[in-house]
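In this view, the complex is presented without one of its protein chains, the others remaining in place.
Each chain carries a letter (A and B) given by its place in the written order, and its residues are counted from 1.
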Amino acid sequence: MSSTTPTWQMPYGAYYKADTVAHDPEITEAGPGTPMGTYMRRFWQPVCLSAELTDVPKAIRILNEDLVAFRDRSGRIGVLQRHCAHRGTSLEFGIIQPKGIRCCYHGWVYDIDGRILEMPAEPKDSRVYGTVFQGAYPAFERHGLVFAYMGKPEEKPAFPEYDVYRYPAGNKLVAFSNNYKCNWLQVYENIMDHMHTALLHNNMTVDALDQAIKDGLNFPEAFKNLPVMDWEKTRNGHGCTFIAGRRVNDERIWVRMTEMIFPNLIQNANLMPTAHEVRHSTVCMTRWHVPVDDTHSILFGWRHFNDEVDPKRFGREDGCGYDKIDFLDGQCERPYAIGQRAPGDWDAICSQRPIAVHALENPGTTDVGVYLCRRLLRELVRGKTAADRTRPMSADGKDTLQCWGSDSTLAAPRPADPEEDRALMKALGRRVYAAVADADRLPSPERRRYILGRLDQIDGGGQRRAAE
Amino acid sequence: MSSTTPTWQMPYGAYYKADTVAHDPEITEAGPGTPMGTYMRRFWQPVCLSAELTDVPKAIRILNEDLVAFRDRSGRIGVLQRHCAHRGTSLEFGIIQPKGIRCCYHGWVYDIDGRILEMPAEPKDSRVYGTVFQGAYPAFERHGLVFAYMGKPEEKPAFPEYDVYRYPAGNKLVAFSNNYKCNWLQVYENIMDHMHTALLHNNMTVDALDQAIKDGLNFPEAFKNLPVMDWEKTRNGHGCTFIAGRRVNDERIWVRMTEMIFPNLIQNANLMPTAHEVRHSTVCMTRWHVPVDDTHSILFGWRHFNDEVDPKRFGREDGCGYDKIDFLDGQCERPYAIGQRAPGDWDAICSQRPIAVHALENPGTTDVGVYLCRRLLRELVRGKTAADRTRPMSADGKDTLQCWGSDSTLAAPRPADPEEDRALMKALGRRVYAAVADADRLPSPERRRYILGRLDQIDGGGQRRAAE
Partner (left out) sequence: MSSTTPTWQMPYGAYYKADTVAHDPEITEAGPGTPMGTYMRRFWQPVCLSAELTDVPKAIRILNEDLVAFRDRSGRIGVLQRHCAHRGTSLEFGIIQPKGIRCCYHGWVYDIDGRILEMPAEPKDSRVYGTVFQGAYPAFERHGLVFAYMGKPEEKPAFPEYDVYRYPAGNKLVAFSNNYKCNWLQVYENIMDHMHTALLHNNMTVDALDQAIKDGLNFPEAFKNLPVMDWEKTRNGHGCTFIAGRRVNDERIWVRMTEMIFPNLIQNANLMPTAHEVRHSTVCMTRWHVPVDDTHSILFGWRHFNDEVDPKRFGREDGCGYDKIDFLDGQCERPYAIGQRAPGDWDAICSQRPIAVHALENPGTTDVGVYLCRRLLRELVRGKTAADRTRPMSADGKDTLQCWGSDSTLAAPRPADPEEDRALMKALGRRVYAAVADADRLPSPERRRYILGRLDQIDGGGQRRAAE
């Protein structure tokens, strides 16, 4: 070490390693008027579970805005700004009406679109009717989630329909949420960091841990091998995916892809213990990473229950709900002493600081996907990304958007040289990726069959026959 | 909607309805040196209940100042700045003395006026005696409340004696308090918004509410009709009152007035179920709305127990005390789940935000009194209001200040036309208001009889005879 240029790049160098660099607001903060907040508002966002709407309104905070959500007694969903347009009383104390909601203070009734339906103590011809509106956002329910559109009214998009919501036939979507005490981005980008599944989720616990806790952590064995990783942007920069190749045994390779659809949607591939056994399965979990405020976020999503992704039915519908998911303890908050002994995603990610500080990181090869995700998000926010030229959803939603998240297995005898094997896994991953990409040309019902055909072309159908 | 001028004045317009306007500091903030804080310090303020003074000092925060209140063992009341003038230790850990209070750290003893009586480890001739004083405020007890004067010592006023404190004969004042987690002004101005009694307090609850909770909310039936409202400033701009007319039945009209005496006193009219039955009654509750800090306040007051205001003795003295009043659940904080199902003043008002944001309001006709109150307060704070020219209190307090808060009933057959009836209620309200105003010329003991005479002139004594 030179005495003139103190450095932290030495043993015992903490004195020179200042910990004061700021977070990156451009892609982490999502309040009104922020770059990412404005971008995120272009998309439908889940804001609560259907199960949270009862006989009283639900106070929610989404994208740094105080709101109230309710289901009126006609069954319609309202998402309104929380404070009454009249004198500011919170509508969380409002009385739900057959149509709309009544503020408790002076009894003004608002429809779900913010129109005033009644002001009991005001003249019938008050000019307040028609000039004053409660701030409202369009909203609807779908499979247990409540979605709202918080962007410019004149730019409201259709809700994106993905093929995996209705395929395979009989697919059942079950809603859940997962509360994080940290910024949304570090939870979201974690998916591109697929390598952590082989580390954090690989029995990384303190010795002599209580067996019951250990059991809860059981991530499928197949994830515990370090994969050969690749990453690729999708949808012309509006998404990205990882491509993870793993050798299953001397005869077989497993290729896994999970896609981020920006700004905050993920279509997770298979998480069941059979993920590496089936010929081809698609999405196991759909989830949105929704900012509450800059240092809190909620992961809202659907678990997919069907025979393709979970032929042996390991999943449990009743394990999904408010702040709970049916696999892998450590996704939700647990007592500190347990988190310390058997850390999970929640502990690892929340403890990156309330907002992770990118400028203090020292990335390695595992972080390529995370940095790709951040770069693509920044380009989107800055308006540098061209429109998505991939095949659009049909107007009636019957022909849907494709999902890339998938697991495929292929026959591929193990070469003698491990490096050659790694190259093989990477090459096969690329061929699967190409097959999925090409399927994008087709109508939804034909995609799966097309991909299966391409997999047969790749390995001559060997693994298909083995899996059958 | 024009595409060039986005507006929130439309259904689903929340995106354009920013919620970032600031509160109005001039009339809401009351810390040292603020406009309202300086004005409020001209008046005696209650600072705690007598019952809160025990064998140890009581740490209090009033007008953003940290203080300590105590009753020394001679029975005298001290209100001192909280931190010892010597080295800053809090006098809440002081030991109450036969005379004054002793700081626990070095044993300095302060008298209730802040003089140093003893410094055990300092020389007897220390120049600290006579040059150092503990910051002190004059204080006294009255009917269970402790009052302090926190203004300029050279401008200390007499404590204002109102006739309703001693009339009717046998009147008993019982102290209470009521803690609010919001700015003082929104709690105070609520009284001018008399219409809310017909809405918030009108069984505005969720269906299937637990009956015990429902029972606690029972506001007298008579308040549940929408009144004909009028407002008037009083005391040359140093107060204001509402005048509420309601029809009791085909033969009778009820006129109610409740006065604010600025900056933060209210003399509440009758709250008993018989309020609309007696010929004439005066004050049922006296209360001061005292800022703790900008986002917390305490309502200190006296409930009046006497046969005039409560002939059937519905009130309960033992229901009054620390953070409790003997009527209408929902004045004090309750569990959130109950507040949501049966909202009361506490829920409606605290939820207007920690400090209500006037600039975001959209007032209606019910809000005329609230806006009058704010305007008069602003003029007082700005020094634009002339002195109160109404009849002053006598020097010995024997002839007191008049109270306008009152309920009166008059014989007044219902006209066929509802609009004519409303005009009648308004006109009778005005005549009662004039009678009460004219009574201001008289000595205290003669006022009630004079007002009763005027009521007889108005309706020919018809309602008096009915009520007798």
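Everything below uses one rule, namely that a residue touches a chain if its C-beta (ideal position, glycine included) is under 8 Å from a C-beta of that chain, and two chains touch if they have at least 3 such contacts.
This one's a predicted model, so the numbers in the text were calculated from it and none came from an experiment.
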| item | value |
| --- | --- |
| Options A:136, A:195 or A:253, residue touching the unrepresented chain | A:195 |
| Chain not shown: contacting residue from B:17, B:41 or B:252 | B:41 |
| Which of B:28, B:81 or B:234 contacts the chain that the document leaves out | B:81 |
| Absent chain, residues of chain B that touch it | 32, 41, 55-57, 65-66, 80-81, 83, 85-90, 92-93, 95-96, 102, 104-107, 111, 113-115, 119-123, 126, 128, 131-133, 135-138, 150-154 |
| Touching residues on chain A - with respect to the absent chain | 1, 3, 6, 8-20, 193, 195-196, 198-200, 204-208, 226, 337, 339-341, 343, 347-349, 351-353, 356-357, 360-367, 370 |
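The criterion applied here is as follows: only the chains that are shown with their structure count from here on.
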| item | value |
| --- | --- |
| Where chain A and chain B are represented by their mean Cα positions, the distance between them in whole Å | 52 |
